[in-house]
Structures are given as C-alpha cells and as structure tokens.
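Every protein chain except one is present and positioned as in the full complex.
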Amino acid sequence: MVAMPSETVELRGHIIDSLILPKVLDGILTRGANFKIAEIRIGQSRVDQSYARIEVSAASDAMLGDILLRLRQHGAEVLERKNVQLAPAPTDGVFPDDFYVTTNQQTYVQFDAKDLLVESPMMDCAIVVDHDSRKARSVKFSEVRKGDQTVVGHQGIRVQPVQRETARTSVFQFNANVSAETPKTAIIRELAREFRQIRQANGTILVVAGPSVVHTGAGAHLVKLIEAGFVQRLFTGNGLAVYDVESALYGTSLGVNLERGSVADASRENHMHAINRIRQAGGIAEAVEQKVLARGIMHACVRHGVDIVLSGSIRDDGPIPGVTTDTVEAQRIMREKLRGVSLVLMMGSMLHSIAVVNMVPATVKILCVDIDSRVVARLTSQQTFQAVGLVADVEPFLRELVEAIEKAGSNSDRKPAA
Amino acid sequence: MVAMPSETVELRGHIIDSLILPKVLDGILTRGANFKIAEIRIGQSRVDQSYARIEVSAASDAMLGDILLRLRQHGAEVLERKNVQLAPAPTDGVFPDDFYVTTNQQTYVQFDAKDLLVESPMMDCAIVVDHDSRKARSVKFSEVRKGDQTVVGHQGIRVQPVQRETARTSVFQFNANVSAETPKTAIIRELAREFRQIRQANGTILVVAGPSVVHTGAGAHLVKLIEAGFVQRLFTGNGLAVYDVESALYGTSLGVNLERGSVADASRENHMHAINRIRQAGGIAEAVEQKVLARGIMHACVRHGVDIVLSGSIRDDGPIPGVTTDTVEAQRIMREKLRGVSLVLMMGSMLHSIAVVNMVPATVKILCVDIDSRVVARLTSQQTFQAVGLVADVEPFLRELVEAIEKAGSNSDRKPAA
Amino acid sequence: MVAMPSETVELRGHIIDSLILPKVLDGILTRGANFKIAEIRIGQSRVDQSYARIEVSAASDAMLGDILLRLRQHGAEVLERKNVQLAPAPTDGVFPDDFYVTTNQQTYVQFDAKDLLVESPMMDCAIVVDHDSRKARSVKFSEVRKGDQTVVGHQGIRVQPVQRETARTSVFQFNANVSAETPKTAIIRELAREFRQIRQANGTILVVAGPSVVHTGAGAHLVKLIEAGFVQRLFTGNGLAVYDVESALYGTSLGVNLERGSVADASRENHMHAINRIRQAGGIAEAVEQKVLARGIMHACVRHGVDIVLSGSIRDDGPIPGVTTDTVEAQRIMREKLRGVSLVLMMGSMLHSIAVVNMVPATVKILCVDIDSRVVARLTSQQTFQAVGLVADVEPFLRELVEAIEKAGSNSDRKPAA
Partner (left out) sequence: MVAMPSETVELRGHIIDSLILPKVLDGILTRGANFKIAEIRIGQSRVDQSYARIEVSAASDAMLGDILLRLRQHGAEVLERKNVQLAPAPTDGVFPDDFYVTTNQQTYVQFDAKDLLVESPMMDCAIVVDHDSRKARSVKFSEVRKGDQTVVGHQGIRVQPVQRETARTSVFQFNANVSAETPKTAIIRELAREFRQIRQANGTILVVAGPSVVHTGAGAHLVKLIEAGFVQRLFTGNGLAVYDVESALYGTSLGVNLERGSVADASRENHMHAINRIRQAGGIAEAVEQKVLARGIMHACVRHGVDIVLSGSIRDDGPIPGVTTDTVEAQRIMREKLRGVSLVLMMGSMLHSIAVVNMVPATVKILCVDIDSRVVARLTSQQTFQAVGLVADVEPFLRELVEAIEKAGSNSDRKPAA
C-alpha cells in the first residue's frame, strides 16, 4: 500500500458552535479525501475554547493542497508551520504566478518564523511583505509595483475567522435573514438600539444607498437619520444624488410627484434640468453654498459633515460634478473611506452594495434592506455572523428605524451629531 | 376575385380613450384580417360619446367568426342583429357543444328580438335563457341541469365593457399598478378617501387575505379596520384563521413571537395546539363565546358581524370547524357572498385572490397589495379601469391605510360600524 | 446559589458533519441557556460514529423543557429515559391538551420500558399508542377517535434524524439548491443516473406538477418520461389536467397555441370547452376509452398505469370528474399514495408541492424545479440532506432530463415500464 499524501492541521476557538469544525470535516469529505481526528478537546462550557488536531489525507498532492487551502480559510492551521513563500511582482499591476488570494478574514503570515498580521484584510487581494519593516499588507492589482515581494502558494498562512460570540447580545450575532413574511417591528427596535450603541461608542456608520431611497419617498427619513448624527459616510452614485436634487428643486423623482403620488406624470425633464443646475453651480457643496440646494439628502450631508462618495456608472445621466467617473479610482476612495467603519446600512442598491461587500473586512457589521429577497441573500452571504438582511420596503423600514432610534434616544442621553 | 367573408360591426361610447377602438382594430390586424372604417364620429369633447362602424373581412368564415368573438368581448356589436342560438344541456352538469363562454362584463343576449341583460355577469360561465320568464343568467358547470336552454355560438350577443369615466375622480380610474419603487403615501391617502366614500354610500367591502397578514404583524391593523366598520366580509382560508388564533392564544405565528420578533424559535407546536383548541371549542364563533378566543382578527369578525368565508385547501393543517373543505361548495358560497360587494381588498393571498378575481363582475373595484410584483400583475390584469395594484409590504401598507382612514374620518362625520 | 434546572442528553452518529452537534449547541445558546460537555468521542475516521454527552441547564423548568424539545428534534436523547405520557383523546377529531407534535423524522417512543418505532412518520401529527398491539403511529386530526391513547408532553420520545451518509454517492447528499446562475447540465446528468438507479431497484417515482408544465410546452417531455417508465404516480390538480386536455383536443393552452407560440390569441373558450368534453365523457379514463382523448399527459398516464391523484382547489374551473373536491379527503388519498415513494419530482406547482412536502417522511428524496427561487427555497427547506432544488425553466429542464435518461439507458440494460 502506498502512503497517501497527508498533513496535520489544528483548529482552535469556538470551533463547534461557530460551525468551523463541521465545515472543515465537510470540506474534506466533499472533496473525496479522508480525515482522522488525532485529538479533540471541546470546551466544556460556553466560554471555553475548543481544540482539534486532524490528519488529512488525499489521493494526490494537488488535491491535498487544494483541501488545505480551503481549511485554512476556515481557520485551520497546518501544524508544521513554515515560512510563507515570496516571489517578486513581475511588473507594475501584475502579481507573480500562483499568488495567494486573500479572504476578508483576519490573516497572519509566518515570516522569519514570526507571525505578521496582514493589514487591511480584504477579499481578492494579494499579500505583499516588506522585508525591512516586517509588515504584511493586502494589495489590489492596481497597487502592486514591480518587485514587490508577494506571497505565493499556501504555506505559512493562517486565517482566523470571525467566531460567533458566546454571549448573543447583538442582533448581528444571529446572522438573520428576515423574510418578507416576518414581523419586523421587534428587530427594527433591536437595530435602533445597536445604532445608538455604536454612536455612543463613537463608531462610524456608513450608509450605502440607491435611487429607490428617493423614489419610494424615504429621503425625508434619511435626512432625519443624518440630522440625528447616525450617518458619518454615504456611498452612492450619481442616480440618488440627482433624484434627490430633482426632488429638492421640483418636488418630483423621475418626474413623479412625491407629494401627490405616483399616478402622475413621468417626465424626464425635471431630472435632466436638475443635473444641469448642479453642473452650473459646480457641484453639490457649491449648490448648497449658493442656496440653489436648500433641502434633501445631499443638503443634509453637506450641512452635517457627512463624507459623500459618489461613484460613476455607465447608466448615469450627466453626471454631476463630484462623481468619480473612473471606477478604479472610485474603488480606491471607497476602500479608504471604509477604514474605521463599524456598521454598513445598505438600502436599495445592488451595484454599490456589492462593491462594498467585496471590500469590507469580516468584522464589520452589515445591515442590508431590499424588497428583493435575492439581493438580500446575495449581499449577506459573505459576512458570517455579522450580517442582518431584511426583505422589506425601504420607505416604511427607514421611517420605523428613525422613529425607533428617536424613541430609544428620548430615554437616554442625547448623542450630539458628529 | 372571390368575395371574402365579411361583417359590419358597430362600437359606441368612450371608444377612443377607453382604448376600445384601438383594441378592436389591433385585434383585426393581429389575426391577419382586414378592416374598413365605414363611418366614424368621435365625441368632440370629453363628455360626448363616440361611434364607429367597421367592416371586417377575413380569409375564412372560421377566422371571421373567431374575430367577431373577440370584438364582441371588446364591446363591438354585429350590425345585423340576430337572435341568440340555443341548445339544451345534454345532461346535468354538462353544457351543449360550442356553448358561449362568458366574460365578466355586462352582457346582453337578443331573444325574440329583444335584448335580455344576463344576470350575475361572471367569467367562464354559460348563459342559460328561460323561455317563460325571459330571463338570461350566467351558469356554472355545477349549476346546469339537463334540458336548460343554453346559448351556443356567438350570434345575438352584445357585451358592454366597463368604460373609463371621463371624470377621473377615483383613483381606480387610473388602473394603476404601483411598483415597489414608488412613493405610496399619496395613493394610500386617496384609497382611504375611497374607503370612506364607499362606506358613506353603504357599500360593502370584502377583504381577501392570506396568512402573511398575520405573519407580518399586520393583524392588529386589520382588527382596527374591522372595528372601524370598513370590513363587511372576509374571504380567507384555514391558514390565516389558525395563525390568528395561535397569535391570540400564544403570541406567536408559526412559532415566531410577534412581539419579540423574528430571531427566535420557529416551532410548529403552538400552531397545532391552536387548531386543537378550536376543534375542541367547536369552531371560531364558539371559541369566542366560550372566551377561549378573546382577541385577534377572527374575534373582531365575530364581534362586529363580519361575514367570514373560510375555504379549504390541500395545504391545510387541521382544518378547524367552519372551513368549507369542498372546493366546489366553497366557490358557491363565495359567489353568493360576492353579491353587492363594491370593493375587494386583496392582501397576501394568491390562491383566494385568484378564486375571487375569477368570480367578480368587471364593475367591482379591486385593490391588490402584495410584495411580489408578479402576484400583483396577475391579479389586476383582468379588471380594466377598476383595479389598483400595489407592490408593497402588507404590514406597513395596512398600518398606513388605517391611519389615513382614521385621519380622514376625524375631519368628517364619523361613520358608525355596520 | 440556587441550582438551575438541568438535564443530561446524549447524541450519537455522524453528529459533527451532519451538523447535529453544532445545531444542538447553537440551540442551547440561542435560548440563553448553558451547556457543559461531559464527554465527547468523535469518530476518528469518516465511517466511525461519534458520541457526546451534554449537561444542559436553564433558568427555569419551562425553558429547559422547551430546549429539550428542540434538542430531541435534532436527535438528542435525554439520558434518564422515562416512559412516554399518554392521555385519551377527549372526543373524535380532537387531541388531548399538550399533545406531542411530530416531525417527519424517524421517531421512537418508550412504552413499558421498550422503544416503539412510530409508524408513518409525518409532520404535524399526534402519536397514538395502542396498548394491546404495542404499536405507535402518527395520526392526523381527522383520524383520531375518542379515547385514543395519545402522547402528551415530551418525555420518552427519541427522534433519529436523517444523517448525511459519509460516502457522498448521491447528488441528494449535497442538499443542493442550484441557483439560476449555475450550469445545470452536469447535475441533470447526475439526476438522470439517480432516476435510472431508482427504477432499477424497482423504486417508485412520484411527479407533482402544476399547469405550467403544459403552458411552457413541457407536456411532451413528461409524456416521454411516463412512456419510458419513470413515473409511477402523478399528483396534480384540475388545472394541469384541463390544460393538457385542451392542448390534446385543440392544440392550445389557455388559448395560446403551443405550436405557433405565444404571440397569439388568449381565449378562454377552448379551455372551457375542454372541461365540457371531459364532463360529457364522464372522466379522463372514459375519455381515453371513448377515444375522445388520444394524446397528452393524462392519456399517457391512463395508458401506462400511472396512478393519478387530482386534488381540487377553489381556483378550479369545472372541475372535471375524478377531481377530489374535498380537501381533507384529497389529503388522505395523497398520504396513502405516498407510501413506498422513493423520489418526488416537483415542477411548477406551489400548492400541491407544499401539501406533499408536509406529508413526506424525511427519508424521501425530493427534487424541486421552479423558475421562482423563493418557491424552490420554500420547498426544499424542510428536507435535510435529501432535497435538490433547481431554479430553472421547467420546459428545457425536463427536455434535458428526459434526453439524459434516454442516453444513460442506451448504455445499460433497458428498464421496461412498470
């Protein structure tokens, strides 16, 4: 009998109830390989950590390597630790062959027999190690420079996945995906409490929003949320900005009167004239200054110091000044503005939300609200134990959230706007 | 050249802006036939009626017959009027071959050179004419008796479609299908006004509701609507009734706590025990009397004299007493209870709503609310100029409607409950 | 310090990779209780069974009881086994208070210190124990008779959930939910192989189908599947039957010509005349015999001895003879005809499929195909490790499945039709 290639891996932490051990064993079986549990110590009560040592054997080195890669992404650590392998980037913007592709989990690389924490964990990057400073960081294609020492293969890499906290104090611990057929009042109350806690701890809240926030008449609620100090950053596109301006200037959204309601005129004219007004003013902030723009979401953002990132898309009319039309540059700005964010509230925007989901570390809380259950499923699927998805109308959701935040606040210290 | 089969038809009324003339001409062209407009008089202002006389010619008699059938359903009247043709039903429950299939529009048959109005217009019936009483009525398969004189072919039939009123005073005139991406506050205000008008005119409001009314936490709003006298009849199934009882007895809906919210226990136990309690009591009304059931939708219906029709489905657990488990009998009851209904509000129920849509005359107003745009489209597609569809969460919709009705009422005479 | 109520439970089997242990621990934490793992032995290789003994403690007896109920449904066994508690049914059709509500998993009750296997495991039943024969069986509301000894509370009950087989030889082991955005050719090939294996082992295949099978033009493919011997039972409603007859008699489905395609006439006339023809003939089988019906799905079923169950709904036109219009009786027939079924193929039918999903034991394989991802998610959510869901057009799916079955068959022994 020929010896099959095998390796020993270790798992630590809340590996049972965070589903890490089951996923690891499942990953081994699904790929047709075998395991033997050499040792297992399961935390006896819920605050204890668990530990498992598992021997994995597979039919070929290639298959074993593939399996180890997956296990590492679930937090398994190969027992005989080796240094990471590095290779220089062959040219600007190109990684070496077989570069390691990052997840958004906290990751360590072993370098000179020491563990380096990879800075800015983010999906779909390479890891570049600086010999001198002994720092490792995740790097996008556009950021790599010729000669950068880049991690290749899978050796010497350790991923530490977000684990479910044992005390389920936060609604985000439940990783809930709340269907349209479920009462939302209670969960919105919970979320309101969470919003207040984050702000009391001086956390940063990012809103990612699409044009339907304006179309559905939810703009006024978002303005209140901004005024109450619960929005620090806003990522959106030309669409929401223009619809908001149109509604501020003409009372319509895509020609539909927001007061009189939907059964009306659907002209594109106000929309295009709104763009023209902002182009003439020189931009959103200028329009506010010139008092062309005196109400609405954009106005509230300018007045309350909310950081606005407007990213361009090929669907845009105009666009207005301030929209970053280069998509790579827009991604760079968003990555920068994601630093320090504690919670992302995504509403009615597929394009911008996917972009953000691709960039956030696994530790950031995500709240996704959309009337389309597939959008909610898509956006919450990557954030384990940190994402809440609600299939809901954006307008009544936001109205209720703002009311619940106000109500929660009236019983406690008022948090002044940032 | 051979003469093609041809007929002359006439159209009267608001045939231009009710889209009748265009549909007629389109129907002719689509079937590859020809028309010649022999005469046309278009009403000069919006209160005037229009008139058109059109010669239709087609390649064959069969095709011409087929076209005339469609035109009749759009209100065209074949000029040379003849008496309807009748044939006896061959046996109970079976119509003669080639029986005329009704629409839900107002229909006349010419009998003994006189026009008889067909009673109880309804889709998918045959028309039976009584020689003696000179009455014509629409008849379902289950109602026809051997020998009944039944209309066959298409001769001598005149359909008078609902036409759009020239004064657009009602929101239903717009036949709106309001998407999820549209502000609903204004239209809900309009609808509230309509509800009040109907009740002030002593009209009858029918609610058709599915279990999601309870799941989403909208039950309390429906109770308010009932208590305020805006529901005269309720068509639903075993599902809603049981969920409502479960929520009244245990505070849960399918095991989900409606107060504490969705992130909880999803047991089936309360659901089954609720059924058992009602079976033990002998039914809903009995449970109310015995004070087993002291709150909720069913309780409000019993207390306020709302006529409940519970129809069975193969999906039912239980069912509870009072559910009509025979579907043909349930249809019969629904047809009977549809008499005199002015407005149907359909919420979150595909099965019961389709059943109702198949039974209502074209003159009844339909308001359909569902979070699934396809359900809304399906339910409103048959009622021209009388249906409003809203793609919306049921819970916030109903909350807002009830608030708007209350608000509208506080400024006017209070309408006492029926 | 007051002692909290506590119990010791045991778990056995593939409790790690079948996710049973994680679910159990998660269930404890989610309800705010505590656990202590007293002993754990994890199978060292994939064929070995695992074992865990866990002490659960909770704040109150009620909470502990609630938790133990959930744990039992995941297969946990309370260590100090006691006999089940029984109470007599107070009257026909009514269970005693606090009756135990079944799942569709294999279940044992301890009676006279012996384990009785509950016959016909099915969701949402009570368990009735016969003292004399020492048999336990699951019983629906309609079946219980006054005095029947019925299990109450949760004591003495052991559930043995379906566990994932360690060798993943069947596509159903993966419990896949295949989205619209995924290639389906490979999985359909796998499914075809599974169909052949089931028939080679003389297994019984049940098709649950809705009218869209006919509308989409998939009827001809279903006929081929029947002719090749891969359908033993068909559960459907009046709708599919009538559309099939309409298409056989007139070449249309809801007036749409299936050959010429969709851009045509949508009359209801053929539909109603088809119903009339079958009513006149006396039923489907009679129509086949009288050569009124000479093609289509119903014809193939009659010719090939497929057991047809037609259940009524309030949406039905007609209905035709042979439709069981009483829904409780229809459920009884379906339960009976589900005996011995190995695989259920559900296509384009929400109503009938939900009814079936509520009735099947957890061991039956379920393949659900629908273009609506929510329907697929709903129907596959209850069958762990035994359900495959495909979000797909029914017509091309069925065409490809039939081709793949034929192809797989040409390389092996031909299985003659049942």
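Each chain carries a letter (A, B and C) given by its place in the written order, and its residues are counted from 1.
Going forward, a contact is a pair of C-beta atoms (placed from the backbone, for glycine too) under 8 Å apart; a residue touches a chain by one contact, two chains touch by 3 or more.
Predicted model, so just to flag it, every value in this text is computed and none were measured.
Participant: Which candidate, A:121, A:229, A:319 or A:409, sits in contact with the chain we can't see?
Facilitator: In the complete complex, the chain left out is touched by residue A:319.
Participant: One chain is left out of this view; which of C:171, C:330 or C:387 touches it in the full complex?
Facilitator: Checking the options C:171, C:330 or C:387, the one contacting the hidden chain is C:171.
Participant: Which residue among A:61, A:98 or A:115 touches the omitted chain?
Facilitator: A:98
Participant: Across the whole complex, list the residues on chain B that are touched by the chain not included here.
Facilitator: These residues of chain B touch the chain that is not shown: 16-17, 19, 21-22, 25-26, 29-30, 32, 34-38, 40, 42-46, 166, 168, 174, 373-374.
Participant: What residues on chain C make contact with the chain left out of this view?
Facilitator: Per the touch rule, chain C residues meeting the hidden chain are 171, 174, 176, 178, 180-187, 189-190, 212, 215-217, 253, 256-263, 371, 391-393, 395-397, 399-400.
Participant: Using the document's contact rule, name the residues of chain A that touch the chain not shown here.
Facilitator: Residues in contact with the chain left out: 31, 66, 69-70, 90-91, 93-95, 97-99, 101, 123-124, 141, 265, 267-269, 271-273, 275-276, 279-280, 311-319, 325-331, 334, 351-352, 354-355, 358.
One rule holds for everything that comes next: only the chains that are shown with their structure count from here on.
Participant: So which chain ends up in the middle if you average the CA atoms?
Facilitator: Given all protein C-alpha atoms shown, the central chain works out to be C.
Participant: Quick check for the class: compute each chain's Cα centroid; which one is farthest from the centroid of chain A?
Facilitator: The chain lying farthest from chain A is B.
Participant: Quick one: report the Å distance separating chain A from chain B, using the average Cα coordinate of each chain.
Facilitator: 46
Participant: Just give me the whole-number Å value for how far the CA centre of chain B lies from that of chain C.
Facilitator: Chain B and chain C have C-alpha centres separated by 34 Å.
Participant: Could you grab the centroid distance between chain A and chain C? Build each centroid from C-alpha atoms only and quote it in angstrom.
Facilitator: 38
Participant: What positions in chain A touch 2 or more of the other chains?
Facilitator: Touching at least two other chains: 174.
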